[in-house]
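Dropping the structure in here first, questions after.
Missing here: one protein chain of the complex. Every other protein chain is in place.
Let's turn to chain A:
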Amino acid sequence: MNDWTLICALADVPVLGARVVESSLKGRIALFRNSADQVFAVHDKCPHKGGPLSQGIVHGSTVTCPLHSWKIQLEDGQVAAPDVGCVTPFPVKIEDGQVYMQL
């Protein structure tokens, strides 16, 4: 369970951007990087209408879904009020400039 999978170099994820990670086990996961160089990963599927969160605009530690502008907090996958919902987050870490994820 505690296995960390190497995903990519941190430099491969744009600042305030995202990459799509396709896992054979868990499906599509959005990997985000914010302006403080923190990384987050959540299921690439908005709880509203299934929009690809990886394509949204990242601000602070939040992403705005490109389809209908729901805001998802990336630390815990919770949707920001007044909308309600959540998306599965995945643990991620950075070591020596490499991003690892627990799948």
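In this section, a contact is a pair of C-beta atoms (placed from the backbone, for glycine too) under 8 Å apart; a residue touches a chain by one contact, two chains touch by 3 or more; residues count from 1.
In this section, contacts and distances are computed from a predicted model.
A chain of this complex does not appear here, and its UniProt-recorded name among "Maltose/maltodextrin transport system permease protein MalG", "ATP-binding cassette domain-containing protein", "NAD(P)/FAD-dependent oxidoreductase" or "Cell division protein FtsX" is "NAD(P)/FAD-dependent oxidoreductase". The missing chain, though absent from the display, is touched by one residue of A:T64, A:Q78 or A:Q98; that residue is A:T64.
Although one chain is not drawn, its touching partners on chain A can still be listed: residues 5, 7-8, 12, 14-17, 19-24, 31, 34-36, 49-52, 55-60, 62, 64, 66-69, 82, 101, 103.
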